[in-house]
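Shown here: the complex without one of its protein chains, the others still in place.
Entry: chain A
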(Lines give C-alpha, C1' and ligand atoms only; values in the text may rest on other atoms or scores of the structure.)
Protein backbone atom coordinates (compact mmCIF):
# COMPACT_ATOMS: atom_id res chain seq x y z
CA UNK A 1 0.00 0.00 0.00
CA UNK A 2 2.54 2.53 1.16
CA UNK A 3 5.21 1.30 -1.26
CA UNK A 4 4.92 0.80 -5.01
CA UNK A 5 6.11 -2.81 -4.73
CA UNK A 6 3.19 -4.20 -6.67
CA UNK A 7 2.96 -2.32 -10.01
CA UNK A 8 -0.83 -2.61 -9.88
CA UNK A 9 -0.89 -0.49 -6.74
CA UNK A 10 1.52 2.12 -8.02
CA UNK A 11 0.24 5.66 -7.97
CA UNK A 12 -0.98 6.70 -11.40
CA UNK A 13 -3.57 8.89 -13.10
CA UNK A 14 -5.45 5.66 -13.75
CA UNK A 15 -5.15 4.12 -10.28
CA UNK A 16 -8.53 4.53 -8.62
CA UNK A 17 -9.61 3.81 -5.09
CA UNK A 18 -10.70 0.18 -4.67
CA UNK A 19 -12.47 -1.83 -2.06
CA UNK A 20 -9.88 -2.80 0.57
CA UNK A 21 -7.55 0.15 -0.05
CA UNK A 22 -6.00 2.08 2.80
CA UNK A 23 -6.69 5.79 2.35
CA UNK A 24 -5.69 8.79 4.38
CA UNK A 25 -8.72 11.00 4.94
CA UNK A 26 -7.44 14.56 5.00
CA UNK A 27 -9.53 17.21 6.73
CA UNK A 28 -6.76 19.68 7.46
CA UNK A 29 -2.98 19.46 7.67
CA UNK A 30 -3.33 18.53 11.35
CA UNK A 31 -6.47 16.41 11.14
CA UNK A 32 -6.08 13.18 9.21
CA UNK A 33 -7.23 9.63 9.65
CA UNK A 34 -6.37 6.28 8.08
CA UNK A 35 -9.39 4.42 6.78
CA UNK A 36 -9.73 1.02 5.15
CA UNK A 37 -12.20 1.29 2.28
CA UNK A 38 -15.06 -1.21 2.26
CA UNK A 39 -18.08 -1.17 -0.06
CA UNK A 40 -20.61 -0.68 2.71
CA UNK A 41 -18.40 1.39 4.97
CA UNK A 42 -19.34 4.84 6.27
CA UNK A 43 -16.98 7.41 7.77
CA UNK A 44 -18.63 9.55 10.39
CA UNK A 45 -16.93 12.75 11.51
CA UNK A 46 -17.80 16.30 12.48
CA UNK A 47 -18.57 17.06 8.83
CA UNK A 48 -21.21 14.36 8.58
CA UNK A 49 -21.32 10.92 7.00
CA UNK A 50 -19.16 9.84 4.07
CA UNK A 51 -20.12 6.70 2.19
CA UNK A 52 -17.13 4.64 1.09
CA UNK A 53 -19.10 3.44 -1.93
CA UNK A 54 -18.89 6.97 -3.31
CA UNK A 55 -15.09 6.90 -2.98
CA UNK A 56 -14.57 3.72 -4.97
CA UNK A 57 -13.59 4.45 -8.55
CA UNK A 58 -12.32 7.95 -7.81
CA UNK A 59 -8.62 8.70 -8.20
CA UNK A 60 -6.51 9.20 -5.08
CA UNK A 61 -6.22 12.90 -4.30
CA UNK A 62 -9.96 13.44 -4.92
CA UNK A 63 -12.23 15.68 -2.93
CA UNK A 64 -15.31 13.86 -1.64
CA UNK A 65 -18.48 15.18 -0.03
CA UNK A 66 -20.41 14.18 3.06
CA UNK A 67 -24.19 13.98 3.29
CA UNK A 68 -24.06 17.54 4.61
CA UNK A 69 -22.03 18.80 1.69
CA UNK A 70 -18.73 19.20 3.56
CA UNK A 71 -15.62 17.79 2.00
CA UNK A 72 -12.43 15.90 2.74
CA UNK A 73 -9.61 14.69 0.50
CA UNK A 74 -8.66 11.05 0.05
CA UNK A 75 -4.91 10.54 -0.18
CA UNK A 76 -2.75 7.54 -0.94
CA UNK A 77 -0.76 6.61 2.18
CA UNK A 78 2.94 7.47 2.38
CA UNK A 79 5.38 6.88 5.22
CA UNK A 80 5.11 10.59 6.13
CA UNK A 81 1.30 10.55 6.25
CA UNK A 82 1.34 7.28 8.17
CA UNK A 83 3.53 8.88 10.86
CA UNK A 84 0.83 11.53 11.28
CA UNK A 85 -2.10 9.11 11.57
CA UNK A 86 -0.75 6.01 13.31
CA UNK A 87 -2.03 5.17 16.75
CA UNK A 88 0.46 6.23 19.40
CA UNK A 89 1.29 3.30 21.62
CA UNK A 90 4.54 5.00 22.59
CA UNK A 91 6.29 8.30 21.94
CA UNK A 92 7.15 8.27 18.25
CA UNK A 93 9.85 9.63 15.97
CA UNK A 94 8.91 12.41 13.57
CA UNK A 95 10.10 13.32 10.14
CA UNK A 96 13.14 15.44 11.04
CA UNK A 97 14.71 12.65 13.10
CA UNK A 98 13.47 9.92 10.77
CA UNK A 99 14.89 11.47 7.62
CA UNK A 100 18.22 12.19 9.26
CA UNK A 101 18.51 8.67 10.67
CA UNK A 102 17.82 7.04 7.31
CA UNK A 103 20.36 9.28 5.61
CA UNK A 104 23.05 8.92 8.26
CA UNK A 105 22.67 5.16 8.55
CA UNK A 106 23.29 5.06 4.77
CA UNK A 107 20.32 2.77 4.25
CA UNK A 108 19.77 1.88 0.62
CA UNK A 109 17.74 -0.83 -1.13
CA UNK A 110 18.97 -4.27 -0.11
CA UNK A 111 20.24 -3.33 3.35
CA UNK A 112 19.53 -5.37 6.48
CA UNK A 113 18.58 -3.21 9.42
CA UNK A 114 18.02 -4.10 13.08
CA UNK A 115 15.81 -1.95 15.29
CA UNK A 116 14.77 -1.96 18.92
CA UNK A 117 12.24 -1.03 20.26
CA UNK A 118 9.57 -1.16 17.66
CA UNK A 119 7.31 1.22 19.56
CA UNK A 120 4.52 2.42 17.32
CA UNK A 121 6.42 1.61 14.14
CA UNK A 122 6.81 5.17 12.90
CA UNK A 123 10.53 4.88 12.09
CA UNK A 124 10.14 1.23 11.07
CA UNK A 125 7.85 2.30 8.21
CA UNK A 126 10.49 4.64 6.82
CA UNK A 127 13.25 2.06 7.33
CA UNK A 128 11.17 -0.41 5.31
CA UNK A 129 10.72 2.16 2.55
CA UNK A 130 14.49 2.62 2.41
CA UNK A 131 15.48 -1.08 2.29
CA UNK A 132 12.79 -2.10 -0.23
CA UNK A 133 12.51 -4.13 -2.40
CA UNK A 134 15.25 -6.63 -1.47
CA UNK A 135 16.36 -5.63 2.04
CA UNK A 136 14.73 -6.32 5.37
CA UNK A 137 14.05 -4.67 8.72
CA UNK A 138 14.15 -6.85 11.82
CA UNK A 139 12.55 -4.97 14.67
CA UNK A 140 12.23 -6.04 18.30
CA UNK A 141 10.08 -4.94 21.19
CA UNK A 142 9.86 -6.59 24.60
CA UNK A 143 6.18 -5.72 24.86
CA UNK A 144 4.24 -8.60 23.35
CA UNK A 145 1.00 -6.76 22.73
CA UNK A 146 2.79 -3.76 21.23
CA UNK A 147 4.70 -6.05 18.89
CA UNK A 148 1.42 -7.66 17.83
CA UNK A 149 -0.18 -4.27 17.14
CA UNK A 150 2.87 -3.24 15.13
CA UNK A 151 2.60 -6.46 13.12
CA UNK A 152 -1.04 -5.67 12.37
CA UNK A 153 -0.07 -2.18 11.25
CA UNK A 154 2.61 -3.48 8.87
CA UNK A 155 0.01 -5.85 7.47
CA UNK A 156 -2.34 -2.94 6.96
CA UNK A 157 0.28 -0.77 5.28
CA UNK A 158 1.51 -3.63 3.12
CA UNK A 159 4.99 -3.80 4.61
CA UNK A 160 4.89 -7.25 6.18
CA UNK A 161 7.21 -8.70 3.53
CA UNK A 162 9.87 -6.16 4.46
CA UNK A 163 9.50 -6.08 8.24
CA UNK A 164 9.73 -8.86 10.81
CA UNK A 165 8.64 -8.01 14.35
CA UNK A 166 10.19 -10.05 17.15
CA UNK A 167 9.35 -10.05 20.85
CA UNK A 168 12.60 -9.79 22.78
CA UNK A 169 14.22 -7.78 25.52
CA UNK A 170 17.21 -6.45 23.61
CA UNK A 171 18.67 -4.63 26.63
CA UNK A 172 18.63 -7.82 28.65
CA UNK A 173 19.36 -10.49 26.03
CA UNK A 174 20.92 -8.65 23.11
CA UNK A 175 19.98 -9.32 19.50
CA UNK A 176 19.60 -12.98 18.41
CA UNK A 177 22.89 -14.66 17.45
CA UNK A 178 21.66 -15.50 13.96
CA UNK A 179 22.19 -11.83 12.98
CA UNK A 180 25.85 -11.81 13.98
CA UNK A 181 27.91 -9.81 11.49
CA UNK A 182 24.95 -9.43 9.13
CA UNK A 183 23.45 -6.03 9.85
CA UNK A 184 24.31 -3.01 7.73
CA UNK A 185 22.95 -0.75 10.43
CA UNK A 186 21.36 -0.88 13.86
CA UNK A 187 18.94 1.58 15.42
CA UNK A 188 18.38 1.70 19.18
CA UNK A 189 15.61 3.58 20.95
CA UNK A 190 15.89 2.11 24.42
CA UNK A 191 15.90 3.52 27.94
CA UNK A 192 19.38 2.08 28.62
CA UNK A 193 20.98 1.80 25.19
CA UNK A 194 24.44 1.19 26.66
CA UNK A 195 23.28 -2.28 27.69
CA UNK A 196 22.48 -3.18 24.08
CA UNK A 197 25.54 -1.58 22.45
CA UNK A 198 27.94 -4.55 22.86
CA UNK A 199 25.40 -6.83 21.17
CA UNK A 200 24.73 -4.26 18.45
CA UNK A 201 28.47 -4.20 17.75
CA UNK A 202 28.46 -7.97 17.20
CA UNK A 203 25.53 -7.76 14.79
CA UNK A 204 27.05 -5.11 12.54
CA UNK A 205 29.14 -5.81 9.48
CA UNK A 206 32.58 -4.16 9.65
CA UNK A 207 32.18 -0.41 9.10
CA UNK A 208 28.45 -0.75 9.80
CA UNK A 209 26.69 2.16 11.48
CA UNK A 210 24.76 2.37 14.70
CA UNK A 211 22.35 5.04 15.83
CA UNK A 212 21.02 5.49 19.32
CA UNK A 213 18.12 7.85 20.03
CA UNK A 214 17.84 9.15 23.60
CA UNK A 215 15.83 12.05 24.98
CA UNK A 216 18.24 12.72 27.87
CA UNK A 217 21.84 13.81 27.77
CA UNK A 218 22.77 11.47 30.64
CA UNK A 219 21.73 8.52 28.49
CA UNK A 220 23.90 9.87 25.68
CA UNK A 221 26.93 10.15 27.98
CA UNK A 222 26.68 6.54 29.07
CA UNK A 223 26.09 5.36 25.51
CA UNK A 224 29.15 7.22 24.26
CA UNK A 225 31.21 5.54 26.98
CA UNK A 226 29.97 2.15 25.87
CA UNK A 227 30.69 2.95 22.23
CA UNK A 228 34.32 3.94 22.73
CA UNK A 229 35.94 0.52 22.67
CA UNK A 230 34.57 -0.86 19.39
CA UNK A 231 33.25 2.13 17.51
CA UNK A 232 34.71 5.15 15.81
CA UNK A 233 33.31 8.40 14.35
CA UNK A 234 31.07 8.83 17.38
CA UNK A 235 28.95 11.91 16.80
CA UNK A 236 25.87 13.26 18.56
CA UNK A 237 23.30 15.53 16.92
CA UNK A 238 20.04 17.18 17.62
CA UNK A 239 17.80 17.85 14.65
CA UNK A 240 14.66 19.98 14.78
CA UNK A 241 12.24 21.46 12.32
CA UNK A 242 11.08 25.03 12.16
CA UNK A 243 7.83 25.49 10.28
CA UNK A 244 6.63 28.71 8.69
CA UNK A 245 3.33 30.51 8.35
CA UNK A 246 2.51 32.10 5.03
CA UNK A 247 -0.30 34.58 4.53
CA UNK A 248 -1.34 37.45 2.41
CA UNK A 249 -1.32 40.83 4.11
CA UNK A 250 -1.80 44.42 3.27
CA UNK A 251 1.14 46.26 4.65
CA UNK A 252 0.46 49.91 5.14
CA UNK A 253 2.80 52.28 3.53
CA UNK A 254 2.76 55.71 5.07
CA UNK A 255 4.20 58.71 3.25
CA UNK A 256 7.88 59.28 3.78
CA UNK A 257 7.29 62.93 4.53
CA UNK A 258 7.09 63.59 8.30
CA UNK A 259 4.27 66.12 8.06
CA UNK A 260 2.17 63.86 5.91
CA UNK A 261 2.65 60.94 8.21
CA UNK A 262 1.31 62.99 11.09
CA UNK A 263 -1.86 63.47 9.14
CA UNK A 264 -2.10 59.76 8.65
CA UNK A 265 -2.99 58.22 12.03
CA UNK A 266 -2.45 54.50 12.60
CA UNK A 267 -5.35 52.88 10.84
CA UNK A 268 -7.31 49.93 12.01
CA UNK A 269 -6.48 46.90 9.95
CA UNK A 270 -8.89 46.57 7.08
CA UNK A 271 -8.64 43.25 5.32
CA UNK A 272 -8.49 43.62 1.57
CA UNK A 273 -9.16 47.31 1.76
CA UNK A 274 -7.76 48.20 -1.62
CA UNK A 275 -10.62 50.61 -2.11
CA UNK A 276 -9.97 52.21 1.25
CA UNK A 277 -7.08 54.33 0.10
CA UNK A 278 -7.32 57.92 1.16
CA UNK A 279 -5.64 60.93 -0.34
CA UNK A 280 -2.39 60.22 1.49
CA UNK A 281 -1.70 56.94 -0.34
CA UNK A 282 -1.59 55.13 2.97
CA UNK A 283 -2.48 51.72 1.57
CA UNK A 284 -0.74 49.30 -0.65
CA UNK A 285 -1.45 46.12 -2.60
CA UNK A 286 -1.49 42.78 -0.77
CA UNK A 287 1.83 41.02 -0.30
CA UNK A 288 2.64 37.46 0.65
CA UNK A 289 4.48 37.39 3.98
CA UNK A 290 6.23 34.59 5.81
CA UNK A 291 7.32 34.07 9.40
CA UNK A 292 8.23 31.15 11.65
CA UNK A 293 5.33 29.51 13.47
CA UNK A 294 5.02 30.64 17.07
CA UNK A 295 5.25 27.20 18.60
CA UNK A 296 7.41 24.25 17.74
CA UNK A 297 8.62 20.96 19.09
CA UNK A 298 11.66 22.12 21.06
CA UNK A 299 13.24 18.76 21.76
CA UNK A 300 12.77 15.20 20.64
CA UNK A 301 15.96 13.38 21.43
CA UNK A 302 19.68 13.24 20.77
CA UNK A 303 20.89 11.09 17.91
CA UNK A 304 24.23 9.43 18.50
CA UNK A 305 25.88 7.77 15.51
CA UNK A 306 28.95 5.55 15.46
CA UNK A 307 30.74 3.25 13.04
CA UNK A 308 32.04 -0.17 13.91
CA UNK A 309 35.82 -0.10 13.85
CA UNK A 310 37.55 -2.20 11.26
CA UNK A 311 39.98 -4.52 13.05
CA UNK A 312 40.79 -6.93 10.25
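By definition in this document, contacts are C-beta pairs under 8 Å (C-beta built on N, C-alpha and C of every residue); 3 or more make two chains touch, one makes a residue touch a chain; residues count from 1.
As a working rule, contacts and distances are computed from a predicted model.
Between the listed names "DNA primase", "Protein DIS3 homolog", "tRNA (adenine(58)-N(1))-methyltransferase non-catalytic subunit TRM6" or "Checkpoint HUS1", the UniProt record for the complex's undisplayed chain reads "tRNA (adenine(58)-N(1))-methyltransferase non-catalytic subunit TRM6". Only one residue from A:170, A:220 or A:254 touches the chain missing from this view: A:220. Check A:18, A:36 or A:228 against the missing chain and you find that the one touching it is A:228.
Listed here are the chain A residues that touch the chain not shown: 3-5, 7, 10-15, 26, 29, 51, 54, 58-65, 67, 69, 71, 73-76, 78-80, 95-96, 98-100, 102-104, 106, 108-112, 126, 129-130, 132-136, 138, 164, 166, 176, 178-179, 182, 184, 205-207, 217, 220-221, 224-225, 228-230, 232, 234-244, 246-248, 288-290, 292, 302, 304, 307-312.
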